[in-house]
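Excluded from the complex is one protein chain; the other protein chains are retained at their positions.
Each chain carries a letter (A and B) given by its place in the written order, and its residues are counted from 1.
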Amino acid sequence: MISGTVEVEKLTRRFKVRVNDDAKRGWFSKKIYKELDAVAQLSFSIDQGEKVAFIGPNGAGKSTTLKMLSGLLMPCEGTARVCGLVPWDQTRELARHIGLVFGQKSHLWMNLPVQDSFDLLARIYDLDEQAYRRQLSRLIELFSLSEFLGQYAKNLSLGQRMRCDIAAALLHKPQVLFLDEPTIGLDVTAKSLLRDHLNKLADQFDTTILLTSHDTEDIEKICQRVILIDHGQKLIDTSLMELQRRYAQSKILRLATEEKEPDYDHPHVVVEQQGDHMLVLKVDVTQVPIEVVVADCLNRFKLHDIGIEGLPLDEIIKMLYEQRVCYL
Amino acid sequence: MNTRHNLSVLMTAMIMGLRDGWSEKLVLLGTLMVYGVIIMLYAGVMRMIPPADIAPLGLTQSQMIWYIATTEFILFAAPSWGFKDIQNEINTEQVHLDIIRPFSPALLRIAFWYGEAIVRFCVLFPFYILTATYFAEAFEPSLLDLLGIIACAPLSLFMALVMYYAVGTSCLWVVQSEPAYWVVHKGIFLLGAMIWPIVFYPDWLGAISWFTPFPAILAVCGKWVLGSSALELGAAFAHQVVWAVLILYALMKFERIVLRRIQGEGAA
Partner (left out) sequence: MMSTLKTLAALFVANVRTYAIDKKRLYVMSLAMCLQNTMFFVLWVIFFNHVGSIRGWDLVDVTRMFGMVASVCGLSLFFFDGLRTIPYKVSSGAIDFYITKPRHPLPAIMLSSSSPASLGDVFYAPTLYLLIQGVLGIPVFTFSMVPLFLLLTVLSTILFMSTMCLLFSLSFWLKGNPRFSGQLFEMLIIFSCNVLHGQPWGVKAVVFTLIPAGFISYLPIELLRHFDWVTFSEIVLATIFYAWLAIFIFNKGLRRYVRAKA
């Protein structure tokens, strides 16, 4: 039963991998291969306008899944529909409904000005001239592109190029945008700018976003939902808030004290950092409620300031991979 | 998708190719240099041929110089190095972005190269006339012959570019595209009769070559400077048209195979 914009059911993709692929084997060694499940029995559904992060360590199967969903790779088993189309059978029809951005690949023709690439893409997608001009001017404003349009793509910085690339992927107003490591290699400012642009984009166009990234800040700033995979299998599929609430077993307590060398001792609290008039504690909230520790600290110290933080997302993800438990 | 859409995409890509080709001034200079050198060298060889040896074939030294100048001119007008770009795009998976567009990546690329080829054709044309006239010490073709060459060139260039595209994608099967390039390129030399006209060839080899698309790329254009009869020229042109249609058809089929290969293997 198809209900979402992206529907995936028991998607599986295997690759043949050479196991004796090293030089020391010499000239006459026989090639030995084994089959590896890059994606195994993966199922999920994404509704129109959802912003979903698809995360996992290297080799988890994120990019493979994205390639299958955009029609670049055929699965060994399972089915998928994107905008009601089977990606690998209806690749060219699907192309009108999706946009694809890879961090290290470009939609632009490097030896030509950016505007030329946009014009050609508009022709390829058979866009009505007026609709194209309207969309382009919105994207120019959204991604602040006006100064780059006349420049050769090869002369743009990585951040500028990425903004142009996302705009290029959006010229035909795709329903679904696949982003594979869009912030890779960008500096802090460029990353932040790009995230802002993507949020504005989702608000304006109601575009479904499926994002893979190793940068948890991308996920926190852009997505509402997280699908966590490892070894091609789904570990978690939940909202970002739920993930942080449910799986953050610790909280960080930051204290600024009157006392010069504050110290704290509790079986379920770890002192993370200790310094002049400051103390950072990691509280295991499954064993002791945070309010108990806070009350205890108020009793023990003369506090100038107090801060409570959830565990950073990358810590949560790291912890989940270490435990490698199937939570669903 | 309709004809209007197809033509508009192809025209835009071709114009982009024109601009790209014109922007590479140093490469154009290098092309003229290499072309000039080749004609100079082979003209030297042709001049050393005893006229009595080629008279039975109905050829003169001057015709042979014009012949190679013409075939090399067509070969040089078609940018051959594009196959490396295709190979590179397959290896880096950049090709993925071409695939997920609602237009044939092969035709788009060939249209782009075609734009470059037009620039090279226009830049080389006067140089071809001057070089051939200088080394042959005669202006061999008539105005009609030159128009004939110009009329045959579009299909010749198209076929050469399709071959280079196919060569570029060969790395999906045979580790690297260079081996296919060497063989196809020398196939154009040998079976396309680039240096010596096909009348030079043993009968069996000449017959084989006409069953391949290679003469449609070079020999058909070269025939115009050999004083061929109208019947011969008409037959050669028909041969070219037939092969161009076959090659276009094969390209469309081949593109599907390439897509399936990438979808099956994951490109790199």
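The rule is simple: a residue touches a chain if its C-beta (ideal position, glycine included) is under 8 Å from a C-beta of that chain, and two chains touch if they have at least 3 such contacts.
Values in this document were obtained by computation on a predicted structure and should not be read as measured data.
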### Query
Per the definition of touch given earlier, which of B:L7, B:C122 or B:V174 contacts the omitted chain?
B:V174
### Summary
Only one of B:L7, B:I49 or B:V245 touches the unshown chain, namely B:I49
### Absent-chain interface as seen on subunit B, which is shown
24, 26-27, 29-31, 33-34, 37-38, 40-42, 44-45, 47-50, 53-54, 57, 81, 174-176, 178-180, 182-183, 185-187, 189-190, 195-196, 200-202, 205
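Please note the rule applied: only the chains that are shown with their structure count from here on.
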### Query
Measuring from the mean C-alpha position of subunit A to the mean C-alpha position of subunit B, what distance in angstrom results?
46
### Task
Can you check the complex and tell me which residues of subunit A touch subunit B?
15, 64, 67, 70-74, 88, 91-96, 98, 100, 102, 104-107, 109, 111-112, 116, 119-121, 123-126
### Message
So in the complex, the part of subunit B that touches subunit A is made up of which residues?
### Response
1, 5, 8-9, 12-13, 16, 19-20, 23, 92-94, 96-97, 99-103, 108, 259-260, 262-264, 266-267
